[in-house]
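Sharing a structure here in structure tokens format.
Every protein chain of the complex appears in place save one, which is left out.
Coming up: chain A.
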């Protein structure tokens, strides 16, 4: 049922969690500091970085985003498969 999870899964996942955390943090910051160009630049940089990390993770371990927001799944429905976040 579930894909076999190797060390790489956890390493890649943690890199994505770290990159996406920067995006969450900068989102809140920019909500109250919308004219901070340096923060905006950092946001753009991490948006690209997160996308690159997910492009490595998703072909191996399946889509991260629901409702078709992650690429792939053309020949096989992978979304409904585990592991789910509380199972790893």
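Here is the rule we go by: a contact is a pair of C-beta atoms (placed from the backbone, for glycine too) under 8 Å apart; a residue touches a chain by one contact, two chains touch by 3 or more; residues count from 1.
The working rule: contacts and distances are computed from a predicted model.
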- [ ] Between "Spore coat protein CotJC", "Cytochrome P450", "Citrate lyase acyl carrier protein" or "Maltodextrin-binding protein", choose the name on the UniProt record of the chain that's been left out.
- [x] "Spore coat protein CotJC"
Task: Residue among A:5, A:40 or A:64 touching the omitted chain - done: A:64
TODO: With the missing chain put back, which residues of chain A would touch it? List them for me.
DONE: 13-14, 16-17, 20-21, 24-25, 27-29, 31-33, 62-67, 69, 84-86
